[in-house]
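My questions will all concern the structure given below.
All protein chains of the complex are present and in place, except for one that has been dropped.
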Amino acid sequence: MKRSNEAFWWSLFSAGGIMAALFIPAFIVLTGLVLPFTTGGDADLGYERAHQVVTWWPVRIVLFVVVFLSLFHCAHRIRHILMDLGLRAVSTVLAALCYSGAAAGTVAALFVLGTL
Amino acid sequence: MDDLLRLRGNLDDTMAKRMITLEVFRYRPDGDDEATIQDYRVPYHEHWVVLDALNWIKDHADGTLSFRWSCRMGVCGSCGMMVNGEPKLTCAVFLKDYYPSPIRVEPLINFPVERDLVISMDDFLAKLQAVKPWLIRDEEEPPEGEYLQTPSQLAQYQQFSMCINCMLCYAACPEIEGIPDFLGPAAIALAHRYNLDSRDQGQSQRQEALGSEEALWGCTFVGECTAVCPKNVDPAGAIQQAKVASTKDWYRNVLLPWGKR
Partner (left out) sequence: MRGPLRRPFPRDWFVRKAGYRRFMVRELTSVFVGGYIVFLLVWLHQLGQGPQQYYALVEAMRHPLAVMLHVLALLAALYHSITWFNLTPIVMPLRIGEDRLPNAVVAIAMGYLPWVAVSGAILWGVLR
């Protein structure tokens, strides 16, 4: 019997699940709910501060790892949701679409984080 | 004391006048084109389980009704059916939990129906056999008497050894039907049980079955197999742990292809 490569995708899914669980809620609070309402006010969380934090190399590396793995986590889950919703007949196409989407996002992250 | 017994008898009589309706799935392969639902009025007793009601139907109302049962005590695993859409051991669900509403009894979903409430187990048995759920040893004979095992070695797999093959987990799993090669909860739990057994040396043999395309990976951890398991086996946990083991095996094969056992 052919050995399945699903183990590889599942390992990315799991690692991404851990990353997303640990990092994403705090990220959302910070970038989505705190920064828009503190920037420019008394507490200066403006461009300078944000840029300073994000360009620190350890932060860049953490951001890259979190983005890369979380994207593959999401791709894997979305692929399986779509199969559960009845698209099992086109599972190869789904896998190609989902994982290449995650790969594209990873390349974009590499580019964005590298050129900050 | 006699008075008490008489009172108890009278009470039982009044109870017996109360009735409950069972809506039973019927399918006769030699006659019916498709399945029908047949209603039976059954005496209601507080201490009766659904299986008691089915046996009452068989004995008093309709001898043609077919269903499997044996031990009446949750050990043999043969009386599993859908009760109001939920996979249940019918020896373990009481009429009183549904009374006075009618109870719908159907054969386990995800299995072909042979007749009435009797399902075909062929596919399940083939999957069970594929994972070699027995102790595999490199040498033929045990050295001296039995293999020794410490309590902590036993604890590693004990939970997964409680499976009674009732197949409720297969009826709870939404992935079974669409993925014919998925081995399913009970078979994987048993494979995992033997892989965790300190006396066993057959992990690589089982990996042939577990490592193939959809065998394990059909599972998306819905978790309902564990929710319906009457023996607290936690097949969902077993499958995820088997995924972890299979993933380690995959990386070992890719990174160290020359180091094959």
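A and B label the chains in the order they appear, each numbered from 1.
In this text, a contact is a pair of C-beta atoms (placed from the backbone, for glycine too) under 8 Å apart; a residue touches a chain by one contact, two chains touch by 3 or more.
From a predicted model like this one, the values you see are computed outputs, not experimental measurements.
Screening B:66, B:156 or B:198 for touch with the missing chain picks out B:156.
Although one chain is not drawn, its touching partners on chain B can still be listed: residues 27, 29-30, 32-35, 85, 109-110, 112-114, 120, 151-152, 154-156, 174, 176-178, 220-224, 227, 234, 236-237, 240-241, 243-244. Although one chain is not displayed, chain A still touches it through residues 17-18, 20-37, 39-40, 43, 45-47, 49-51, 53-54, 63, 67, 70-71, 73-75, 77-78, 80-81, 84-86, 105, 108-109, 112-113, 115-116.
Assume only the chains that are shown with their structure count from here on.
Averaged C-alpha coordinates give centres for chain A and chain B that are 39 Å from one another.
Taken in their complex, chain B has these residues touching chain A: 174-175, 178-179, 208-209, 211-217, 220, 243, 246-247, 249-251, 253-254.
Considering their complex, residues 1-8, 10-11, 14, 80, 83-84, 88 of chain A touch chain B.
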